[in-house]
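For this depiction, one protein chain was excluded, whereas all remaining protein chains were kept in their positions.
Moving on to chain A:
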């Protein structure tokens, strides 16, 4: 479905995740974060950069991966993105919600 955010039309799925990563801009990320009740800080962006990097390299995202990322520890991760940190941060980063490997 279509959605207009930060004066830009984007395609999102029923859970609000971007369908096309190329439509993502920092402004879009900022607005998506606001919808989650999050005000982005430098530390938030550092995490977003890390996630987008991982995604581009086709690497799976997991809580364990965050633990070893060197960017942030899990406690801080939960503090920055309260509730479901991996779910919220990937939504803001414009990348698909991580599927847990089955």
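Note that a residue touches a chain if its C-beta (ideal position, glycine included) is under 8 Å from a C-beta of that chain, and two chains touch if they have at least 3 such contacts; residues count from 1.
Here is the rule we use: contacts and distances are computed from a predicted model.
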Hidden subunit of the complex - UniProt protein name among "Amino acid/amide ABC transporter membrane protein 1 (HAAT family)", "Peptide/nickel transport system substrate-binding protein", "3-methyl-2-oxobutanoate dehydrogenase subunit VorB" or "Oxidoreductase": "Oxidoreductase"
If the missing chain were put back, which residues of chain A would it touch? 60, 62-65, 68, 74-75, 77-78, 82-85, 87, 99-102
